[in-house]
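The complex appears here without one of its protein chains, the remainder shown in place.
On to chain A.
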Amino acid sequence: MSFVEYSEFIQEGDVAIIFLGHDSMMPVKVQQGAQTQTRYGVIRHSKDLIGQRFGTKVTCSKGGWVYVLHPTPELWTLNLPHRTQILYTTDIANITMMLELKPGSVVCESGTGSGSLSHAILRTIAPTGHLHTVEFHQQRAEKAAEEFREHRVGHLVTVRNQDVCKEGFGVTGVADAVFLDIPSPWEAVKHAKNAMKRQGKKGSGPMYSGDKPGQVGSFVGWSVCVRA
């Protein structure tokens, strides 16, 4: 399993999505000997998960059943542990298209946040692209890096714990696309320009920025679209 490549059978170390019913899902780290409690009973990883096909119906100890699904960035977005407010699939889809992301794209992103958009970007740019993501909060940066490793996408991403407005993305002249979702995106604009690939004299590639205030549940669609 990886978030950028499908596989058929569940293995130890995989992340699987347990589908319990209408709008009810949970992520699970598959481990030998481990157990997961659900409202339908216990799922024993060794017996019920490892070696089974993704998409299998699993009967739990109390008699009820669940489906075990292969993870995708979209399912992850609905199930990931929130450390920050996240972007949901509708916006992610538009961002992906507007930034013209495709396999091989090099993308700079800040802030990493909870990694919702990051996973979607990684899926789209694999296997030859790279994501440079910057998060100024140390614990969030570490947690994101850990998740990328667990999800087998670590080779496609570099997480930097720094302030993008002061120190930039840590790379210059490489990005096909830059995404900013930070409190003061205008302070990072010149770093964004430096990170972008040179195209003759101009920086190239589209740039998109979204911004949300601290209010939970409301999205401010304030955006700056710059195309060089």
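The rule is short, and it goes like this: contacts are C-beta pairs under 8 Å (C-beta built on N, C-alpha and C of every residue); 3 or more make two chains touch, one makes a residue touch a chain; residues count from 1.
The rule is simple: contacts and distances are computed from a predicted model.
Trainee: From the list "Alpha-1,3-glucosyltransferase", "EF-hand domain-containing protein", "tRNA (adenine(58)-N(1))-methyltransferase non-catalytic subunit TRM6" or "WD repeat-containing protein 46", give the UniProt name belonging to the chain omitted from this structure.
Mentor: Per the UniProt record, that chain is "tRNA (adenine(58)-N(1))-methyltransferase non-catalytic subunit TRM6".
Trainee: Based on the whole complex, identify which of A:Gly13, A:Pro127 or A:Pro183 touches the chain you can't see.
Mentor: A:Pro127
Trainee: Which parts of chain A are in contact with the chain that was left out?
Mentor: 4-6, 8, 19, 25, 53-56, 67-70, 72-74, 89-90, 92-94, 96-98, 100, 102-104, 120, 123-124, 126-128, 172-174, 197-202, 204, 221-228
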